[in-house]
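One chain of protein is taken out of this complex; the other chains stay put.
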Amino acid sequence: MLQNLKEIQKEDLRKEVFELKSSGHRFVTATCIDLGDGRFDIIYHFDKNYELKNLRVTIENGEKMPSISDIYFAAVFVENEIKDLFGIDFENLLIDYEGKFMITDELYSPMRKKPVVKVKKGE
Amino acid sequence: MGKRTIVPFGPQHPVLPEPLQLRLVLEDEKVVEAIPAIGYVHRGLEKLAEEKDINQNIYVVERVCGICSFQQALAYCQGIEELMGVEVPERAKYLRVIWAELHRLHSHHLWLGLLADAFGFESLFMQCWRNRELVMDLMEATAGSRVIISTNIIGGVRRDIDEEKQKFILDNLAKLEEELKKIEGAFLNDYTVKKRLVGVGVLSKEEAYELGCVGPMARASGINMDLRTTGYAAYGELDFEPVVEYDGDCYARLKVRLKECYQSIDLIRQAISKMPEGEISTPVKGFPNGEVISRVEQPRGEDVYYIKANGTKNLERLRIRTPTFANIPALVKMLQGVDFAEVPMLVLTIDPCISCTER
Partner (left out) sequence: MFGMVKNVLNNLFSKPATRLYPKEKRPFFKGTRGSLEIEIDKCIFCGICQRKCPANAIVVDRNAKMWQLNQYKCVLCNVCVESCPKKCLISKEQFNAPTTYKEFYIQKQQEQQLEQEKEAKVAGAGKQ
């Protein structure tokens, strides 16, 4: 189980992150999961004195996320990596690599789940 | 306003162990801005981990990095053991501590050699790497191969260390400690070495905390952060203090890593003397279900694993955040305002392991 998990909407994200920064938390990382039915889950992890706090945001395919790279500079590389591998757009990134941070142009969002094709025996 | 040029500190450079590109904007020999670009060794291991089953994933995860491979497998196994409720026997916990500290010794000796090579002191580089052979001999005698040792499984370890091998470990560690004392004088008291390292690349304590530094970089700036004090895998029963320095420059980072070598030798001696008898693994049945985060202290810093499983034999998502990925923003900030000739050494003080960063 994840400790201290809080589910929020994407409009409240910047307010929550600003509160965490003023109380002395450190940014650890962000994880993106493809839930398989057109929705994505992004979980942000913060840490203070070896205790983790997690925030979870769920968005649909095609929505844009607000970026937290002006509050925490350390988040800029993680958000660029999510943009490359999953194809989710972030607004107001401090340094924007436009999809070329880690992978080349031929691959298109390689971490998304591919649709499974079922073939019946005998066809 | 001087003349501005852009110089690529390219992916191929004699001082870098792995490819990393930095675009440096220079103004009359002083660096104004640095923009990193990675992606030269991206292998897609997170996607591969969704296609192999739970036991085969241990061997995939070990090969994320060559030097810290034992701690990667340890973090993975600890996460899955927490999800399935498996209790690891005491002797296996102590054996894991011994191999983890041997890997820390190996990594710090490799870094000391590369740093000596970066400021041109080649004979010291060769001495450090000759001492590293003593550590690799120990790993081959106890576990079977020199660099990637593959001894972790879910529920314990695969091999045991008996009395004869324990004596071999203690003899080799005594030899290693003597050699370290001879080298320490050359690193810490030499006039030219000090001229190149003191006062270069200073990070204050608030900046280091805000940029998310981990590992020896954070401990050299005064932050007392070491995940081994939370007590995973028999560290709770051993007696040690994290090594902290307060200056924040390259010389402080060198001192932190040298003192950690002595601390590792001491931890291995304590673990060998306190190890109880018993089994080395418990049998495991069934599949895991749920999500968990497990964290481990690697030689380079804090390593975070996020595992999500859904009750079948494949995992749904495996996410790895390695310590070098967290130290890169600090590198970008540290490079502003230094001379061009000091860039290779500053890149090496964060201990870059780019194959971990890109997986």
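Each chain carries a letter (A and B) given by its place in the written order, and its residues are counted from 1.
We take it that a residue touches a chain if its C-beta (ideal position, glycine included) is under 8 Å from a C-beta of that chain, and two chains touch if they have at least 3 such contacts.
Keep in mind that what you see is a predicted model, and the values were worked out from it rather than measured.
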Chains shown that the absent chain touches, full complex: B
Among B:Pro8, B:Gly120, B:Gly144 or B:Gly278, the residue in touch with the chain that has been omitted: B:Gly144
Touching residues (missing chain, whole complex) on chain B: 52, 55-56, 58-60, 130, 137, 140-141, 144-145, 150, 158-159
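Keep in mind that, in the parts below, only the chains that are shown with their structure count from here on.
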Averaged-CA centre spacing for the pair chain B and chain A, given as whole angstrom: 26
Chain B residues within the chain A interface of the complex: 35, 37-39, 42, 44, 46-47, 209-212, 227, 230, 290-293, 304, 306, 308, 316-317, 319, 321, 325-326, 328-329, 333, 358
Footprint of chain B on chain A - complex, ascending: 1-2, 26-29, 31, 33, 43, 45, 50, 52, 54, 72-74, 76-78, 95, 97, 101-104, 110-111
